[in-house]
Every structure is written in C-alpha cells, then in structure tokens.
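Report on the following structure.
Removed: one protein chain of the complex. Kept in place: all other protein chains.
In this document, chain identifiers A and B correspond to the written order of the chains, with residue numbering beginning at 1 in each.
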Amino acid sequence: MTERRDLAASLATTWFGAELSPHARAAFLDLARVADLPPETEMTREGELTTEFGLVLSGRIALRLVVPGRGRTTILTVEPGDVVGWSAVVQPYRATSTAVTVGAVRALLVEAVALRAALRADDALAASLYPRLLETLARRLQGTRLQLLDLFSGQIEGAW
Amino acid sequence: MSRPRLGVVKFASCDGCQLTLLDLEDELLAITDRVDVVEFPEATSARSKGPYDLLLVEGSVSTPEQAEEIVELRRRSAKLVTIGACATAGGIQALRNVAHHDSWRAAVYPEPAWIESLSTATPIAEHVTVDAELRGCPIAPGQLVEFLTATLVGRRPQLPDEAVCLECKRAGRVCVVVASGEPCLGPVTRTGCGALCPAFARGCYACFGPRESANVAGLRRGLVADGMTAAEVDERFAGFTAMAPAFAATASKAAAAYREGTVAEPTTDRVEVDDARR
Partner (left out) sequence: MTPSASMTSTAGSAAITTPSAAEPAFLERHDLDALIGALQAGDRRVIGPTVRDGAVILDEITTAAELPAGVRETQAPGRYRLEEGRKGRTFDFTVGPMSPKRWTFPARVPIGTARREAAGTTFTAATPDAPPLAFLGVRACELAALDVQDRVLLRGPVADQDYAARRRSAIVVAIECTTAASTCFCASMGTGPEVRDGADLVLTETQAGFVVRVGSDRGTRLLEGLPVRPATEAERDEASVGVAEARSAVRANVGVATTGLPVRLEAALDHSRWAEVAERCLTCGNCTLVCPTCFCTSVEQVSDLDGVESTTQRAWDSCFSAGFAAVAGGTFRSRPQDRYRQWLTHKFSTWVEQFGTFGCVGCGRCVTWCPVGIDVREELAVIAPPPRPSLPILSIPAPVPADGAWLRSARILGSHRETSDTVTLTMAWIDAPHPRPGQFVMVGLPSFPAAPISVSRVHDTSIELTIRAAGPATAALTALPTGSEIGLRGPLGRGWPVDRMYGRDVVIVAGGIGLAPLRPLIDTIVDDRLQFGAVRIFLGARTPRDRLFTSELSAWTEAGLLVDETVDRAGADWLGRVGVVTHLFDHSERIPEGTIAAVCGPERMMEATADVLRSRGLTDDRILITLERHMDCGVGLCGHCQLGRFFVCRDGPVFSLAELGDTFGREGR
C-alpha cells in the first residue's frame, strides 16, 4: 500500500527510526497506526499505566510534572522524530510524566502490550529497538543533567 | 526616609566586640547619624523588641534560654550578622564541648545545681541562618567600619578570605616561622586584623578562625618538622576558635591529652624580644 510505503519512508527519516534495522522498522510498522491528535490531548498521565509508545512525526508534545504549590511544569518537549511513552517497555510500565500535545500532532502509535509481546517474541526487533531506546534515554539524561545544573541562574547566595 | 534600625545583642561573651564598636569614636558618631541604634547593651540601656534592619550578635549560645532567644531574634531581623570568635566559632568557652562540662561546673561553682548551662557553647550559625560574619577576638575596627559602610552604601563588604600571611607580607613583616622557628597559625587563619601578632614577633594564634582551604594537616606537619612536638602543635589550635570545624579535630586531641595528663611541657615563653632581633 502506498500509505504504508509512505509511512516506512517517514519512519526511516525520523531521528529514532533512522537507526533501526530494516527488520525492526518493518516490525514496528506492522504494529503501528498513524494517529492525528488534536491539541491538548493527554497521551500519558504521570503515575498511571502507559498504554501506548509513540514516535512523533509532526508537532510537539510537552512532558509535564505536577509540583504541589507550583502547578504543572513542562520539563521537556518532544519534537518530531523523537519518542514518547518509553515507559511502555520499561518496568513498571507507568508513565513518569504527563504528556500533552501542544498543537496538533501526528504520531505513529503502538499499543504497549502488543509491543512488549513483540519484543519478547522477536529477538531481532529487540536487538535493534532496545539499544536505540537506550540512546534516547541517555540523551535525555544528559539534557536533564544540564537542566538540573540550572546554569542560567546567576544569583549568588547570601544577603549580599 | 527612616534610618535603618541597628541592634547589638550579646550572648556568652566578654563584650570585647561591642567595645570595638564603641572604640570607633569619631567614626561611631558618623555611623550613629545614619542609623538608629535601638539596642546596644554596652552603650545604652534602651531595649527593643525589634524589628531590626541589622542585628549584630556577639557571643555563643551557652544556655537553653539563649538557644530560644536567638531563634526569636532571627525572626525579627532582616539581616543578622555575627561578630567575634564566640559568635562565629563558639569562642574559647567552646573548649568545654570536648571536655567534662559537669565536672568543671562542679569544680568551679559551690552550688552547681543553680547553674543552668548547656554542655556545649555553639556558634550562632548552628542555630539560625547567619547573613554575614565578622571574625576576630575581638573583631577588627577596620573591618567593622568597612562592613557598616558597605551596608549603608549598598555594596558587598570587602572582607577578604585570605591567609594572614598576605597582610603580613604587605606590611613588610619578617615571617616568624621561617626566620625564628616560631609557631604561627597565620597560613590557615583568615586575615582581617592587619597581621597584628607577627608585628610583635609572635606567631598568630588564629583568633579570626580558619580561612578557606585551611590546610591544617599540612601546617602541622610543617611545624613538627621545625622541631615542635605534635602535642605542642595541637595545643596551638586549642584557643579562641578551637571548635571551628577546620580546627576542631586537632583541638580535641589537645583537650584529650590534657585530660589524660599527657599535656606537653609548655614551650619557652617568648615574651622578651631580644635586641638582636629588633
């Protein structure tokens, strides 16, 4: 189907998908559906079971944490080519932040349970997807560390 | 525009730091023109419940009552500044922190039960947040004036955290360690006094407390290499700022040696400065 070929092409150009093996990309597409999500769609909620693993094709998703007394703070935005819902394949499969679409978003979504089953059954898929996921998380970890250092705050401590 | 309200309070202390403020003489008058001194035990019987724009605190916390009072004073102060070795390091009375407080109390007072004191004398910063410190025993008049000037003008006070050695060398003094083998804690002590003691050919005894990066272990090794015993060196640290964190371990060793009766023979008193050295 042309639609599927188009999807395969899109997947191959995304940051996440480009480094997957062709087999992994095909397996992924077998499980995936394209979703067009309106703005303000909540895709995951912090603390609850993650139902879907997604790859953003266009648009932006904000990851937010609730801080009592401060409200919802966006700590990262997921851009085209990046993944949302990695907790779907990492125990305990609960979302670590609330993911909300900022504008309209088009994404490739895979149902969490199905993806986990496929990873258990298909070694080749696992051998390609897990390392890529690890790289994604490593990149986020490094980014988070720099954010944590709060480098842009220059205020010195103390009364003077 | 109302003048800033200045308060000076004391805890367990000798009042020497308050006297330094009074010793400012003319500069004191200029200062009192610009601030409202609402409390200052050595100078006036006026008492205030606060609030204070600037509160100078002398003395360490030595009784249960003081421990409560300092918290209350902190609440009423916009800026709280500790002055002197007692307030910043516990003072010489903090030596009781590593000794037998009860037995001393019993030995000194005929009715020890009447004396309510804590077993430790602690610096103010262990009880409340402190905004700035003026070190020294007593504090240096020059630093006090700089501090008050900076506060009135709005700039950061110039209270350098550097070794006494720098001021000694700027003043052209000859190092007593190198030229006479005299023990001196200048390299680990924060400057501010103008390197006063070495001007009289005696080594610094750290009344301003430890500076940043104080290398106590390194200085100990150096003084022992110069001929002092380890016990003599440790004793040098058991003085007015004995319980400052950088010095406490060393001072405690001296205190333990004292308790065990293994205190070192005192070194020759170098009060006389012989003519050849003048």
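We take it that a contact is a pair of C-beta atoms (placed from the backbone, for glycine too) under 8 Å apart; a residue touches a chain by one contact, two chains touch by 3 or more.
Worth saying up front: this structure is predicted, and the values here are computed from it rather than measured.
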Listed residues B:G84, B:G186 or B:G209, member touching the removed chain: B:G186
Residue among A:A8, A:A35, A:L49 or A:V102 touching the omitted chain: A:V102
Residue among B:A46, B:V71, B:V178 or B:A249 touching the omitted chain: B:V178
Interface with the unshown chain - residue positions in chain A: 15, 60, 62-64, 71-77, 79-82, 100, 102-103, 139, 142-143, 146-147, 149-156, 160
Interface with the undisplayed chain - residues on chain B: 30-31, 34, 148-149, 152-156, 158, 160-163, 165-166, 169-175, 177-181, 184, 186-188, 201, 212-213, 215, 217-219, 221-222, 225-226, 276-278
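In this section, only the chains that are shown with their structure count from here on.
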Interchain centroid distance [CA atoms averaged], chain A/chain B, Å: 58
